[in-house]
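Every protein chain except one is present and positioned as in the full complex.
For clarity, chains are labelled A, B and C in written order, and residue numbers in each chain start from 1.
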Amino acid sequence: MPFVHSRTIRLADTDAAGVVFFARTYALCHEAYEEALAQAGMDLKGFLGSDDLIIPIAKSSAEYLRPLHCGDRVAISVKPSLLTPHSFAVDYEITRLGRPDKLAARVRTEHVASSLAKRERLKLPPSLVAWIQTG
Amino acid sequence: MPFVHSRTIRLADTDAAGVVFFARTYALCHEAYEEALAQAGMDLKGFLGSDDLIIPIAKSSAEYLRPLHCGDRVAISVKPSLLTPHSFAVDYEITRLGRPDKLAARVRTEHVASSLAKRERLKLPPSLVAWIQTG
Amino acid sequence: MPFVHSRTIRLADTDAAGVVFFARTYALCHEAYEEALAQAGMDLKGFLGSDDLIIPIAKSSAEYLRPLHCGDRVAISVKPSLLTPHSFAVDYEITRLGRPDKLAARVRTEHVASSLAKRERLKLPPSLVAWIQTG
Partner (left out) sequence: MPFVHSRTIRLADTDAAGVVFFARTYALCHEAYEEALAQAGMDLKGFLGSDDLIIPIAKSSAEYLRPLHCGDRVAISVKPSLLTPHSFAVDYEITRLGRPDKLAARVRTEHVASSLAKRERLKLPPSLVAWIQTG
């Protein structure tokens, strides 16, 4: 069972077309990713340059199936998968909750572990690999 | 007892200074306001131009006491008060949860009910006045 | 020659990792798209529900090659292409200006014209097709 993050769409997520701004969809998914890491006992702060390891996003993509409006309740599933010893992907599905639930977007991010100083690839830390393998 | 909205600070809330971007603090408070309205059975969508009544923010202000970092847990209290038959204020306190809790920011928004068509002030709807008077 | 939008990276574009937040990269490209349309005499407001035609983004993707920092000058090229009579893509390249210039990201958005009322595909308006064919 993938991790699921529940969330209400806020006014700040929307644009003048009345729906969630397409770029903001990625921020919603990154929230879910941060929450999944926190639940697994990891701390994003630890990946933010406190030491030499950084894990930036190398690629992202999204498919928008249905608009999301301010006040909508959504559930965002988070499914990580290992790509190489240095990289992993996360696949997200955003479901708009209702009667019935409707799939609203599919999103994917790819992350690569790097050395901040040497700008070369690093192995993913074991705690992160363990989390990815639960996906 | 004021309404309290709990929230984790996300990477998207922060800036390159490593803390929540000052403008973003207002968005956190507006989230708490939207949540408070929803809990009181009101729907912000109803105030978004579906009819002639709009309730835009006329003023806002904030005092920043402590920085907030990605991963911090915060509690945002929401305290509305009636200003005139056409307007109300909401006072927010953002508390960073920890041992001990610390007050991180005080924020205020002022809202004025207006007619979209005639651009003149309107009386606040009774359901909103009822919520404000719980503040 | 594609349209190019120049821009400085702002603090609000960045996150606590010290660089542009990955989701924000899409917003930078959408700015360039809006500017390209304006230069071609079109008005995004005209596509925002003022009538039945809407042109939402159906897909987006990005490849992040280099980090962008607060204060960096970037040039964003905008290259539209027709996909079907109802849809088009826009390909963007974000170049970090310097000595030498460096390609920082490649981004793509796909847009589909739809009827707001009937939720079915519509033909792209001729003015938009004319702009796409300059790409």
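Miscellaneous remarks
Quick note on the criterion: contacts are C-beta pairs under 8 Å (C-beta built on N, C-alpha and C of every residue); 3 or more make two chains touch, one makes a residue touch a chain.
Only a predicted model underlies this, so the values are computations on that prediction, with no experimental measurement involved.
Across A:L11, A:M42 or A:L122, the residue that sits in touch with the chain not pictured is A:L11.
Against the chain not shown here, chain A presents residues 11-12, 14-19, 21, 23, 69-70. Of the residues in chain C, those that touch the hidden partner chain are 8, 10-12, 18, 27, 30-31, 34-35, 38, 43-45, 48, 69-71.
Hidden from this view is one chain, which touches chain B at 16-19, 21-27, 30, 45, 48-49, 54, 56-64, 67, 109.
Just so it is clear, only the chains that are shown with their structure count from here on.
Interface of chain B with chain C: the two copies contact each other largely through the same residue positions, with over half of all numbers used appearing on both sides. When every chain is reduced to the mean of its CA atoms, the largest separation from chain C belongs to B. For this pair, chain A with chain B, the centres built from the Cα atoms lie 26 Å apart.
Distance between chain B and chain C, defined via averaged C-alpha coordinates, is recorded as 32 Å. Contact of a single residue of chain C with at least two other chains is seen at positions 16-19, 21, 23.
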